[in-house]
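Missing here: one protein chain of the complex. Every other protein chain is in place.
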Amino acid sequence: MIRKVVANADVALEGIQDGMTLMVGGFGLCGIPENLIAALRQRGTRNLTCISNNAGVDGFGLGLLLETRQIRKMISSYVGENDEFERQMLSGELEVELIPQGTLAERCRAAGAGIPAFYTPAGFGTEVAEGKEIRMFGGKPHLLEHAFDADFALVKAWKGDEAGNLIFKGTARNFNPMMAMAGRITIAEVEELVPAGTLDPNSIHVPGIFVHRIFQGGHFEKRIEQRTVRPRA
Amino acid sequence: MIRKVVANADVALEGIQDGMTLMVGGFGLCGIPENLIAALRQRGTRNLTCISNNAGVDGFGLGLLLETRQIRKMISSYVGENDEFERQMLSGELEVELIPQGTLAERCRAAGAGIPAFYTPAGFGTEVAEGKEIRMFGGKPHLLEHAFDADFALVKAWKGDEAGNLIFKGTARNFNPMMAMAGRITIAEVEELVPAGTLDPNSIHVPGIFVHRIFQGGHFEKRIEQRTVRPRA
Amino acid sequence: MALDKNGIARRIAQELRNGWYVNLGIGIPTLVANYIPDGIDVEFQSENGILGMGPFPFEGEEDADLINAGKQTITALPGASLFDSATSFGMIRARKVQLTVLGAMEVSDRGDIANWKIPGRMVKGMGGAMDLVASAERIIVAMQHSNREGESKLLSACTLPLTGVGCVKKVVTDLAVLDIDPERGFILRERAPGVSIDEIVAKTAGRLVVEGEIPEMSL
Partner (left out) sequence: MALDKNGIARRIAQELRNGWYVNLGIGIPTLVANYIPDGIDVEFQSENGILGMGPFPFEGEEDADLINAGKQTITALPGASLFDSATSFGMIRARKVQLTVLGAMEVSDRGDIANWKIPGRMVKGMGGAMDLVASAERIIVAMQHSNREGESKLLSACTLPLTGVGCVKKVVTDLAVLDIDPERGFILRERAPGVSIDEIVAKTAGRLVVEGEIPEMSL
């Protein structure tokens, strides 16, 4: 078995350099690699391009790296629950590229599946289509979209084993599996790291071959963005 | 919850007509929809095009439908552990289209993911590339390949629930999940059919939305093609 | 009288058919889940990765790992399944979701929709809306007939950047139910209780077809 365990988030980030492109898992604040983001802030790596569905909130998630101005460009589908983000974007300090969410997901998936490009109907007739090849399939126009190329992928899983196998919980799965498969180097932080042979091989969401470094996160805050409840009857 | 349960294989096949295109899950004899194949033989539906990685063996798997000459065309990556297959192919009764296995899998996946076409490096410079668009990505030539379009997908899972959710076991998974997602109408036979809420929603391999009809198979032979063992030390 | 948000949601809920998978957008569309007619079984899909989405959790039972696309805490019903974002948009693009309900800033009489960007204002992004409208076979827009400035949101052509072209088939507003026929424009089908055809005509800027008897909605 090939062991992927590293000691902690800081060790895991070895090799991340200024100007690199990172994928960062999560949807809103759900399923984000909290420990890696904190360690990345500590390291102070700058001029990063981050591919992530959202950009965190003020003071949490990728918002932490926006505060310290470590991010130069965001590639996302939805942003802006975040005052600092808005300020930097409007002032031109931060570059933002908005991409339909399904296209974002599929461009990650394509990277991890060795598919350099594919056609999707999303965005035809909108500004997203500008400059892109358009081709008809089944009488319907589609855009040519390309796989992402990311130096590192930072993902968060529920459980993981020494071989790098990952299992996610609930909707914290979201973009994490495809990003884990897409990174040139993929780092996974998990809530619980277990010995190889503990997880059911039938229930692995991301096979260990895609994961280069894995560690158990020291602290997970798992903040809730919109706490909605119903009254007990 | 939307219930997908039907009584048996024969009821499940309702609407299958002569000349249709079927996807049939399995790799070799591993993970094949035994009960559906038997019922399809009973029905006698003819002139079928079957998309399936292999074509069974004499007397089992798709071999049963070859015996009865119900299959007009096979789309596969590897065939011919099968004398009747060879006879029909050489005599011109059976049309055969051979496709690289990864391309076969991805064309199924594309169909279930609403991606009409994609580029893959497999087959460049070979007869597989004849007549196909070739495009360079990252300095490397790729072929344009299209999603399959199948009227029905017949798949076999280990466990399934009333809502159509499927879980596979071992390497019996193979092509079944992508085919389940790709069929216009997908029929799943399972070894064990359980009430909704029994399966862990985190561990579902194919969400029920892709499955139109599900039933518990009456009999599974699960034949082994190459029984290889090692001596006890 | 014009419908309130719950009225719009209630009317849209009448469109649900047994066995449909449904994706509800943020805002009014979310309310549709509260008015599922008796005897109709549907399942709700949320594009962040769940099918079989249930109601909000009871207080104290919130799970940070279980949210909908609006980032609200939710529950999962028996028969639910969880999956990644690629699979989620795969099922959307492959038309496994029978109905998508979403809000809009503008809809054109050819079925174009604009709901993600206002030039000059902070742009938050399209999220999954472009994928949904490009692929869904059945899209219902839930919105007010007029914007806050009193201008019609049902236009001959959208003025805002588009989310999708020629995709909307039905619009339910506080005033009316309208189908869209790209050749003819908005086809008035029903009036909100007490709302006159004249009011609807006055507040619809795009081509509007009024043919035969236009019944009041029954809610």
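The chains carry the letters A, B and C, assigned in the order they are written, with residues numbered from 1 in each.
Convention: a contact is a pair of C-beta atoms (placed from the backbone, for glycine too) under 8 Å apart; a residue touches a chain by one contact, two chains touch by 3 or more.
Note that the structure is predicted; figures quoted are calculated from it, not measured.
Visitor: Sort by label and list the shown chains the missing chain touches.
Guide: A, B
Visitor: Among B:21, B:35, B:49 or B:103, which one touches the chain that has been omitted from the display?
Guide: Of the listed residues, the one touching the omitted chain is B:103.
Visitor: For the chain not shown, which residue from A:24, A:62, A:79 or A:111 touches it across the whole complex?
Guide: Hidden-chain contact among the options goes to A:111.
Visitor: Looking beyond the chains shown, say which of B:172, B:190 or B:214 touches the absent one.
Guide: The single option touching the absent chain is B:172.
Visitor: Go through chain A and note every residue touching the omitted chain.
Guide: On the chain A side, contact with the omitted chain comes from 1-3, 111-115, 161-163, 165, 181-182, 195-197, 201-202, 204, 207-210.
Visitor: I need the residue numbers on chain B that touch the omitted chain, in ascending order.
Guide: Missing-chain contacts on chain B: residues 27-31, 53, 76-80, 86, 89-90, 98, 100-106, 108-109, 120-128, 158, 168-178, 205, 222-232.
Just so it is clear, only the chains that are shown with their structure count from here on.
Visitor: Return the chain whose centre of C-alpha atoms lies at maximal distance from the corresponding centre of chain C.
Guide: The chain lying farthest from chain C is B.
Visitor: Between chain A and chain C, tell me the centre distance in angstrom, where each centre is the average of that chain's C-alpha atoms.
Guide: 29
Visitor: Determine the centre-to-centre distance between chain B and chain C, using the mean Cα coordinates as centres, and give it in whole Å.
Guide: Here the centre of chain C sits 36 Å away from the centre of chain B.
Visitor: What are the residues of chain B that contact at least two other chains?
Guide: If we look for residues of chain B contacting two or more partner chains, we find 113-115, 202.
Visitor: Could you pull out the residues of chain C that touch at least 2 other chains?
Guide: Those would be 76, 82-83, 86, 89-90, 92-93, 135.
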